[in-house]
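Incomplete set of chains, arranged as in the complex.
Which chain is which? They are A, B, C and D, in the order written, and residues in each are numbered from 1.
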Amino acid sequence: MAYDYAKYLRPGKLPHIWCAGCTYGIVLKSMIRAIDSLNYDKNDVVVTSGIGCCSRLPGYVDFNTLHTTHGRSIAFATGVKVANPKLKVIALGGDGDMTAIGGNHFIHACRRNIDITVFVFNNNIYGMTGAQYSPTTPKGAWATTAPYGMTENNFDITSLAIGAGASFVARTTAYHATHCEKMIKEALEHKGLSVVEIINACPTGFGRKNKFKTPTSMLLWMKDSAVNVEKAKNMSPEELAGKFTIGVLHKEEKPEYLETYDATVGLKK
Amino acid sequence: MARVDIRLGGSGGQGTITAAAILGYAAVYAGKNAVQTKSYGPEARGGAARGEVVISDEEINYVKVIKSDVLVALTQEACDKFIEDAKEGSVVIVDSMMVKDLPKGNFKLYALPIIKTAAEDIGKSMVANIVTLGVVNEITKLLDYDKLEKGVLSKVPKGTEELNKKALKAGVDLVKNMK
Amino acid sequence: MAKAERIEINKKWCKGCEICVELCPTNALEMVDFKVAVKDLEKCIACMQCELRCPDFAIVVYKKEKE
Amino acid sequence: MAKKLEFMMGNHAVAEGALYAGCKFYGGYPITPSTEVAERMAERLPKVGGRFIQMEDEIAAMASVIGASLAGVKSLTATSGPGLSLKQENIGYAMLCEIPVVIVDVMRGGPSTGMPTGPSQSDIMQAKWGTHGDHPVIAVTPASVQEQFNETVRAFNLAEKYRCPVYVLTDAIIGQMMEQLEIPEPGELEVIERPKPDCKPEEYLPFDMDKEFVPLAAFGSGYRYHVTGLHHNSDGFPTNDPVLHTKNTVRLIERINKNYDDIMKVEEFMTDDAEVLVFAIGVSARSAKHAVIEARNQGIKAGLLRPLTIWPFPDKHIDNILNKGNVKGIVVPEMNLGQMTLEVQRVAKGRCQVEGLFSLMLDPILPGEIVEKIRRFV
């Protein structure tokens, strides 16, 4: 049966603003299916974003949606959640939004382990502003501000999240649309701060100038490069060269911020 | 030469902004004043886009095009949107494939298969903007063909010179053949 | 034999990225005037790849009801 | 004086005022000399069912109060100069997106880290112009511990009534000093609760451009809508149409200007027959009052114009007095190098002389210096 997305899409907003072949749309669909499977009341879901192509996503979904300032998705989300812990809060953003300008809020949310679900859409570039390099643009790759090739080392967003204290960290890709749905679902179900890094394609800003002739070639690159984390355990470093893992990379039990807060201060409700 | 206001309207990726830039560049090298401006949505890509250029022997103070002396519309949307700002008696050029609903009014209308020419005759729809330049210049005779060609060649990516030369020529021929 | 009853394409939303065409395992789709079109419904095995990975909500595959 | 009488620090009075107004969320980042507001809120909020959070920086602090307000909760943040500079981008967001929040700025010596424990009044213009683009601003300016309380309540009311961020602009003297405070009984001061939309969710236009005011629905209350810092249409979705964004920006600014009489609060002391006016706020206004009394004792017809709302600027109040034709000069004592003075000069339009009296000396301006300036005009 064809899946009906209409229930979660705001009427009249399509076609969306993303370029032809931009994979945000694929993930948006995975996200909708995941949320749908959890049967949340739409009124209880809040989706925040920063600024960037990615961050236009909340505009399309029929929840309480908040398109904030560049990098501040999680900081606004924190205010929403602390003020009303009953809300299911999803904070999303691009690699630039979440790990460049928004890096501080990202690590502090991980540290606090506040019950917010964070999606980092990593397309390895600043799409919106026209292909400047981001903290995840691969070494040597072209970007308008790296005309000689990217010179900076990259973040591994999942390692950063783990180092900062997140209690659930996963990676998936736009290509692996059902796996993506599953990761999103697990993240949403996790109590505490959960991070999902979603590898995404920006054919306009990144692909074309970096030898990906078509959007499909970028999806196929994801297909070929992603290794399930379980499988990876049995692979040698040589076999893993040039690959990345997908799946749940880290999960731990850890006190959730608001629960600790309310208990410690003896909140009178 | 008094001020000529040229507006090239299309959708993002059609290269209208580049075309306007090349025209301005060629004009400046021909000893004129020129200002190229552009408009696009907050997305900085996709959606409606337009390139504009004002060419004049005099100082250009108002930098944008209000009413056009020359309007090129490569999409129906652009045509519908900008036609009301075409001056009386001005030149209006539309792509005959994209603009089905031809505008009516007091102007000289040219409906030419610009995109088709680019895609089929030259083999690259991307050079539609250069074909456009050929068309515009052949109609308006704004610049010497040589100067325009030089302009085009110095602004297009290396290795595409021949392609673009052909495209420019194809634009000129489109008009010539029309006559 | 076709596994899909029909394939609905929303031409207004389709941006012609060709992802569906290129990922279709049976070559059942094609590009026509920069948009997708069904080339051969018979070929379709209803694997849903096209629908799953179309970024633009532009292609929907209706499987045949099981008989 | 049978009521709850306290001897309280000004910063604590701000916190108590916020609680009186129904504030249930504080998001902040510590900075001298404002930190006592946070400390008091950290202790008091849980007792009234609210929550306190110390964010990682001022940018996040400002973001958090906006988020909390959207979740339907009255929210407060407090800071000082360097923090206020960092908050500017998100303050602009709150202005454009019509989010009620209260921002306390306890002014200290600037620029930069400057003089962290030293009082000043040097963020007055920043409060108005600190964020980019055109935007409406309301700022209240208490001058005593009692007013720290009362004006904070008023700030919350204005924020709710005009759906916008409101500044409490105070300084390190008023904020740090202790003075008597009568805590009003519940109901004694007006507290404006946030109205709820009364339309159906499908009809809700959270930013209706054709209305002066639309109630702000809380996230989670069944009104699902979109908020963006891009220019947006009545429904909250982005628009590129310059006509709409002109209309909306003008509407936001006009909403404040049109309600000048409601928003403005100015204390006039002996202005009726005044030939020399003193125009001052906060701690400088207290010195000024002292000076006016002293000048009157010396036979000079002096008067004090003390705005408790400094933004929007009290143009009309100044106009009214100048139109009487008695005033020969206005003295503007301020603990900075000249900010309000520029505004008073603008409004005076040459109708009288305007002279600033500037000080960075960290102590309140001496009444004697003000008297001296007054005398120059007679």
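Methods note: contacts are C-beta pairs under 8 Å (C-beta built on N, C-alpha and C of every residue); 3 or more make two chains touch, one makes a residue touch a chain.
The model shown is predicted, which means the values in this text are computed figures rather than measured ones.
In this file the complete complex is built from protein chains present as A x2, B x2, C x2, D x2, though only one of each kind is pictured.
Operating definition for what follows: only the chains that are shown with their structure count from here on.
Each chain gets one centre point, the mean of its Cα atoms, and the points for chain B and chain C are 37 Å apart. Centroids of chain C and chain D (each the mean of its C-alpha atoms) stand 59 Å apart. One simple way to say how far apart two chains are is to compare their mean CA positions; for chain B and chain D this gives 53 Å.
Looking at chain D, residues 230, 238 sit in touch with two or more other chains.
Residues of chain B in contact with at least two other chains: none.
Chain C contributes residues 8, 12-13, 15-19, 22-23, 51-57, 60-63 to its touches with chain A in the complex. Of all the residues in chain A, the ones that touch chain D in their complex are 10, 13, 42-44, 46, 48, 51, 58-59, 62-69, 72, 75-84, 86-87, 104-105, 108, 261, 265-269.
The touching residues of chain A, counted against chain C in their complex, run 1-3, 5, 9, 14-16, 18-26, 28-29, 174-175, 177-178, 203, 214-216, 219.
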